[in-house]
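Only one protein chain is missing; all other protein chains are in place.
Chain nomenclature is as follows: A, B and C, assigned in order of appearance, with residue numbering initiated at 1 for each chain independently.
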Amino acid sequence: MSALILISVLGVLVLYLGLFDKKSWLAPVSILGLLGAMALFISGYHIDHELLGGMVEFSAFSIGFNIGMAIITALIFFFGSDYYARQEHHVAEQYALMLFSLVGGFILTSYTSMLMLFIGIEILSIPLYILAGGKKQSLRSNEASFKYFLLGSFSTAFLLMGITLLYGLTGSFHLEALAAHMASTGTGDMVQNFGLFFVVTGLAFKVGAVPFHFWVPDVYQGAPTLVTIFMSTVVKMAGFAAFFRFIDITGMPDALARIMVLLTLATLLVGNVIALKQTHFKRLMAYSSVAHSGFLLLALLTDHGHAAGHGDAIGHTLHYYTFTYSLATTGLFILFTIAKRANNGAEHNNIFQGLFAAKPWLALCALAMFLSLAGIPLTAGFIAKYQVFLLAIGAGWLKVTLLGVLMALLGIYYYIMVVREVFVTPEEPVRFEVSPLNWVVVSVCAVGVLVLGVWPGLV
Amino acid sequence: MELLALILIPLLAGAVLLFARPEKAARGIALVSTLLSLALVLWLWYTWTGTAVTGISHDWVPAWGMRFVLGYGGIGLLMLILTGVLFPFIIGTGYKQPVGDPSLVNAMLLFTQAALFGVFLAQNAFLFYIFFELSLVPIFFLLMFWGGEHKRAITVRFFLYTLLGGLALLFSIAYVTLQTPAPHSADFAALAALHLPMSTQVWLFWTMFLAFAIKMPIFPFHSWQPETYTMAPTQGTMVLSAVMGKMGLYGIIVFLFAIVPEGAQHWSSVVIGLSLFGALYAGVIAFRQNDLKRMIAYSSMSHLGLMCAALFTWNTYGISGTLYQMLAHGVLMICLFYIVGAVSQRTGSTDFSSMGGLKTRMPRFALLFMFVTANAIALPLTQSFVGEWLIYNGLWQWDNWTAFAGVVLIVLGAIYMLYAYQRVMLGPDREIAVTDADDEEHFFLVPLIAITLVLGVFPNVILHLVDGPVQQLLNSFTSLP
Amino acid sequence: MVKTDLLALLVPALPLLGAIIIGFGRRRLKGNTAGMLGTAMVALGFVASLLLFLGHDGETHIVHLFSWIHVGAMDIPFAFQIDALSLWMMLIVTGIGTLIHLYSIGYMHDDPRVATFFAQLNLFSFSMLLLVMGANFLVTFIGWEGVGLCSYLLIGFWYTTPEFNYAGRKAFVMNRIGDIGMVLAMALMFYQFGTLTYVDVMKQGGMMATGNPLIVTATLLLFLGATGKSAQLPLLTWLPDAMAGPTPVSALIHAATMVTAGIFLVVRSSVLFQLAPYTQDIILWVGVATALFGATVGLFQNDIKKVLAYSTVSQLGYMFAALGVGAYSAGMFHVTTHAFFKALLFLGAGSVIHALGGEQDIRKMGGLKGVTKTTYMTFLIATLAIAGIPPLSGFFSKDGILASTFAESPLAYGVLVFAAMLTAFYMFRLLFLTFFGTYRGKAHPHESPKVMTVPLMVLAVLSAIGGALNIPHIFGGHDWLKEFLGTAADGIGMEHLELSANTEWMLMALSTTLVVLTIWYTWTLFGKKTTLDGDTADMPFLKRLIAKRWMLDELYASLFEKPYGWISKHFFSIGETKVAVPLTVGTGKAALGLGEWLRKVQTGNTSFYLFGMMAGVVILLIITYFGG
Partner (left out) sequence: MENVMTAIRVVPLDHYLILSFLLFSIGMVGALVRRNIIIVIMCLELMLNSVNLLLVAFSAYHSDPGGQIMVFFIMLVAAAEVTVGLAILVLLKRNTDSVDMNQLNRLKW
């Protein structure tokens, strides 16, 4: 709780800093705040205490996710101090909004009441609507933010409908009540199934599962890169945490399982296949994020037909997967920004050309992170995928897993195509300016990915 | 500990080359490192007592049966010897036939060697897989940077094709690991202990075999091989054909025979059919190739097909023959591709049309080539003969007509090898300005030829190494429920 | 015993040593040193074999060197078997070898690569000795393949001529086809007997019943190998082409020694063949057919070496016919005498070619008997010998074969006698056209140097008196060679020739008279006057067919070589480039195409997105509703 308050207050504080335009202080202050929050989380680790009349509960699971999100946000802020260096006004708002959105994320990882689920999603989303439109003059940015807003509210409506139906069944928003009710009725009636289904729809939208993924590529492309990072990392972590909490409490009845399978298959297929032909880096990363959602859904799927307690393994897998994925994504997007500047604004995959010639170390970092996304051994991405496969096979989803394996191969293809660019030496050498801070952040991400790949036990 | 050193030596040396970039000393460093590894391998061989050795056994992620276990049995030791002996030559190739930045090339080669040592030392399926895949990454860059025409497309195709197999293998490993009693373990020992039901083995066999069939490659999965071998830089082709192809055969022994023996027996006739057909198919194709390198690529495919077929004959002679042939084939491929490199370096292309009548101007080279050719067509008292003789015995004991199909290869081999030799060396002098083999090339080829002949006359040195393990393997078959 | 081991080791070791020294020192050895060295090595080998021969006590003596291949139950030693048979072959190989080496010093002495030549010749001697001395099939096989290699190298010795290289490859590949039989036979026998050592195989095989299918298969496979090496139908077309090699090579490899390896192999395992009557019949008729084939083709050849080549084919046919009727000693006897006079013929031909500066067409020769006296005299002796004129060696050996064949099958006998007449015809045609009449060429003939003529004389003597080795009883002899070899090859022990003395007399008289008549007829054709065949085009059909060697080469070319090339080409152009690669590439392309098509779904139109989402919801709803 204290952490929530801290971050919220921090947001307000940052706004005030902006008021007295202390631009240079923004990043340090926010990061300090985040560190404080982390400290609070860690101090409260393993102490399950309920808040807000039991509507929020911090467990090991949620705290793990929270710390992960905080770390990623901190990394983003480190990058931000350089990213916003050129921008004069309204920088503070960006930080503040991200902090607010982060609070939403915290709530999503730890809600026990569907009311909080709704609130969390909104707190997470609304700032993002604004952030996506951060570049006021850029039509693309406007369009991105508008599409995000429209589709977002549309899905929110479904979510609410679902929550309402479930409320109608149980007479309470509390998840335990729902669990109890489902345990009593067994497979459950139509209203229950519809209710579950609508809620899942709302969550599937947040994590960008097909067919609710349409916003992902457009918004990723249109939004400012920094916001894209935030969306593809923190939002994904929060989204899957929320998704898992909900799925796990329901125990996933067959009706729901059928839908989840379809979502998984569709997401795996569409995400990977479309990504094959993407030449625009941000869109590529968008589709790859959809693809990764597919793998994560596969992990969620294994909750079906399992007694409670098996959930922990899934939760841990999700946490490991999303966190390592976020690390790699953050680093790559930062490199992307660097390359974009070097190629005066181009955003295609080939802007990475000459990176190896100019900055070998960064190229190797890029290699590590790409291979991690592709799931090549000794990187965290590999361990993550392997865990998912283990779960899926263990739960007996052999055929779905085989499809996943095949899709992983496609994934390797489109990442390798970019890796190939990284190591191409163009005719006239390209000059990459890298601020030391970015260099550090990228290195941290790359090394982190490798270290977590060798010692998966660390997370 | 020395097992860990075996992996670390090339790894560190490679890292040094990669980051220090010593242009001049690069090859020297690489050579020294490979020679060190060789010395270490020979020492292991010298101290080999005939019992399997487990050097390091360390928990990694117990939950998923990931353990860091290094060790070797007779067969593993043979593979270590193969890798240890061949890599100095692969590095040495760079002296006379340099490609690109020496420090980078050699770094890649050393990383590959480290990964290969890992593959042959790993006693845990998961560890095996990790090294199995890692060995691809440096090769990928080797081909990407210093390949021939269409290198970008072909490399990616090769990479994906092999990874397809790899992922299928990963799937199988995950599956079998979960079959072990909790706490799960992916150690080969544990996996070999579980007797999966026949229904499972029947399909699991293919998900595992795919990986190795592509690696070797075996007939329907071979389409990446000729173009990759042709395009790759000489050293890359050497690594692929001489050592990496053998990973497939080794994998068959440690995975299929240990984990899904009934499945392997169930499918053995199919596999033998495919392999032999592929062998004959490639042998026929090799005859009319217009590119020396591609022709050798097909010949290699033909040899590997024969080996794979013999492996599945389930008898002493087939398996020991294959194991022996692995070494012989490795040496042979190094020789052949070195010769290709040397000739094309002089004539400027690997195409036969640019060669012919070279013997007049390079008689000493022609002699060396003739020795290698003799090995390639498995004349007695060369290494290959011993292997093929055992292989044919194995095939005969499996089935007479299969043996006949296999033995036809000695004719096909003679046809394409001698034709190739003629098209390169013989015929009227075409006034191509070429120099004869210099001392450096002799220094490279003569030792290899010496190995060929010595092991052709005294094959028991190696055969004794594998005899025991092969017997154990066969006993485990016979003791199947 | 130690002495024997040492000598036995020396016999092959010396030529090998020579090969190594000459081979690697080939640039430093000047002039005739290479030749001298090579000859010396083989000569010493001959001496060693002679000592062994003299010290031979009729016992089979195994010289075990080391265990060669040892896997599981397979333990194949690297060992030599010293018994009458191997000793006899060793004597032939080293003896004739020495003479031919000597001869080559003169013959090759202008060639820049003379050292290489001698190195390869020595290597050949080494391989051939391994072949005959091996104590088990596999060691024999070493030599078997080794001689194949050397034959390949020496046929293509003048490598700048593509035809020669082709001839070399042809020889090797055809031998390899035979080797399929060898390898399979060895695999079978190992599978059956668990060993490949001759003694044990024969011991175990001997206990099996006659006509046992295993034995039949094994023998047939072995015979396949033999047909390859010994140029029997159908694998004989390589031998005439092999004449591309230098003439001494033709004499040593393609007349005296290597081509008789097949006969040696059969005699070596005569026990098995004795138990396989079917195989023996096949051998008999293959032999007869080959003898006839060679003899007929020999009739109208105009290349002096080609004539001799076909005559070799024909004579080998005789030998196999002998083996076919189980007359192993007769076969070996003919091997011996044939080695004498055919080597002599080739060397003589070589001397002629040498004299005419490389001319090989007998239509451009004639009247040489005045110029090259020694050559002529020796050549005449050899011709008489091969024609089977008593009391020359050929008479006895050929008669032995004819007699034993008659005992088995009079028909075969008839054919062989006819072949004998043809032999007489083409040999004397050759003789007359070469040495009689007037010289029709341009070059200035001259007699060859001593180093070449001395071997001729020695061989002439041998061809003349060689018959003494095996004088049959009816001449008061007592088949010495048969007795001698009988100690080694048990098959010879089983020989039985139940022919009354009169029958034998009659047969001899018949064949001899027929041969003499043929010679007289030939004299009328080519001796008194000179009749030359013009172009093959204007010959009568049969003659043209024969002159074109029964079109056998063309047949094989269109039946095997061309189709194989075609298959090879199209396996690649269709199987690989049209199927295999497109399949893999196509899969990738398909995936990419799907991607390209799917990304079009992302139209960028928000209403469409909403619609898509709603469609998804509806579909999933339906599934929830009806699915459960």
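Some observations on this one:
FYI, contacts are C-beta pairs under 8 Å (C-beta built on N, C-alpha and C of every residue); 3 or more make two chains touch, one makes a residue touch a chain.
Because the structure is a prediction, the values reported are computed rather than measured.
In the whole complex the chain that is left out makes contact with A, C. Across A:8, A:164 or A:443, the single residue that touches the chain missing here is A:164. Within the complete assembly, C:602 is the residue of C:39, C:86, C:116 or C:602 that touches the hidden chain. Only one of A:26, A:40 or A:119 touches the chain withheld from this view, namely A:119. For chain A, the list of residues touching the undisplayed chain reads 115, 118-119, 122, 126, 129-130, 133, 136-137, 139-140, 142-147, 149-150, 153-154, 156-157, 160-161, 163-165, 167-168, 171-173, 217-218, 221-222, 283.
Seen from chain C, the chain kept out of the figure touches residues 599-600, 602-607, 610-611, 614.
As a convention for this text, only the chains that are shown with their structure count from here on.
A separation of 43 Å divides the Cα centre of chain A from that of chain B. Annotation: 79 Å between the Cα-based centres of chain A and chain C. Computed centre separation for the pair chain B/chain C is 37 angstrom, with centres defined by C-alpha atoms. Looking at chain B, residues 160 sit in touch with two or more other chains.
Multi-chain contact residues of chain A (touching two or more other chains): 413. Across the complex, chain B meets chain C through its residues 157, 160-161, 220, 222-224, 226-227, 281, 284-289, 316-317, 320-321, 357, 359-360, 367, 370, 374, 379-381, 385-386, 389-390, 392-393, 395-397, 400, 403-404, 407-408, 410-411, 414-415, 418-419, 422, 425-429, 457-460, 463-464, 467, 470-471.
For chain C in complex with chain B, the touching residues are 23, 66-74, 78, 138, 141-142, 145-146, 149, 152-153, 156, 159-162, 165-166, 168-169, 172-173, 176-177, 179-180, 183-184, 187-188, 190-191, 564-565, 567-569, 571-572, 575-576, 580-581, 583-585, 588. Residue ranges of chain A in contact with chain B, taken from their complex: 371, 376-378, 383, 386-387, 389-390, 393-394, 398, 401-402, 405-406, 408-409, 412-413, 416-417, 420, 423, 456-457.
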